[in-house]
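After this line comes subunit A, so read on.
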Amino acid sequence: MIRPHRSHPLWFAFALHRVSGLGLALFLPAHFYLLSLALTDPVSLDSYLALAENPLVKVAEFGLVFLLAVHFFGGLRLIALEWLPWSGRQKSLAAGAVAAAFFVSGTFFLQAV
Partner candidate 1 sequence: MSSNHGIERHDTDILILGTGGAGLFAALHAQQSAPAGTRITIAVKGLIGKCGCTRMVQGGYNVALGGGDTVERHFMDTIVGGKWLPDQDMAWKLCEQAVVRVRELENEVGCFFDRNADGTLHQKAFAGQTADRTVHKGDLTGIEIINRLMEQILSRPLEKLQEHRAIGLIPTRDGASLAGVLFIDMRSGRFRFVRAKTVLMATGGGPTMYKFHTPSGDKTMDGLAMALRAGLSLRDMEMVQFHPTGLLAGEHTKMTGTVLEEGLRGAGGQLLNGADQRFMFDYDAQGERATRDVVSRSIYAEMRKSNVTENGGVFISMSHLGPENVRRKFPGMVKRCADSGFDLAAGKVEVVPTAHYFMGGVVVDPDTRTEMEGLYVAGEDAGGAHGSNRLGGNGVANSTVYGGVAGDVMGADIRKMGALRDPDETVLNREVERACHPLSRKPARIQELRKTLQDVMWEDVGVMRTAPGMERGVRRVGEISSELMELGVDGSNLAFNLTWHDWLNLRSLCDVSEVVAKAGLARENSRGAHFREDFPEAGAMEDSYFTVARKRGNDVEVGREDVRFTIVRPGETILPEGEPETLVEAG
Partner candidate 2 sequence: MLDMRLYMLQRITALIMAPLTLGHIAVMIYAIQDGLTAAEILGRTQGSLAWFLFYGLFVVAVSIHAAIGLRVILHETLGVKGAALRLFTWGVGLVLLAMGGRAVWAVTVL
């Protein structure tokens, strides 16, 4: 539940950063596992990769790349906020980070289909 004191852009940016970070952290072991299949079993890696043609998986992939992109731009925004001279435009920057993430992951998605 979004409590009233939270309903504002910068809190959402925080939540998004946390969710994406968490999502990536959960996905990462799976990703590593898959890649290491190359070591033991290239064939099944291929069969996994073939799965990628499945539209559902494509959407999931899009989600993943979106998470990475959103976390990436959001993270850069945070580091800029913390280390560069202060900018009063945090809300715009947060929105910009999300937009950039959509752009990147959208591009990725369009390339993939």
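Criterion applied: all candidates are chains of the complex that A comes from, given by their letters.
FYI, contacts are C-beta pairs under 8 Å (C-beta built on N, C-alpha and C of every residue); 3 or more make two chains touch, one makes a residue touch a chain; residues count from 1.
Keep in mind the model is a prediction, meaning the values are calculated, not measured.
The candidate list 1 or 2 contains one chain touching subunit A in this complex, and it is 2. Those residues of subunit A that touch candidate 2 in the complex are listed here as 18, 21-22, 24-25, 28-29, 31-40, 42-43, 45-46, 49, 52-53, 65, 68-69, 72, 75-76, 79, 82-83, 104, 107-108, 111-112.
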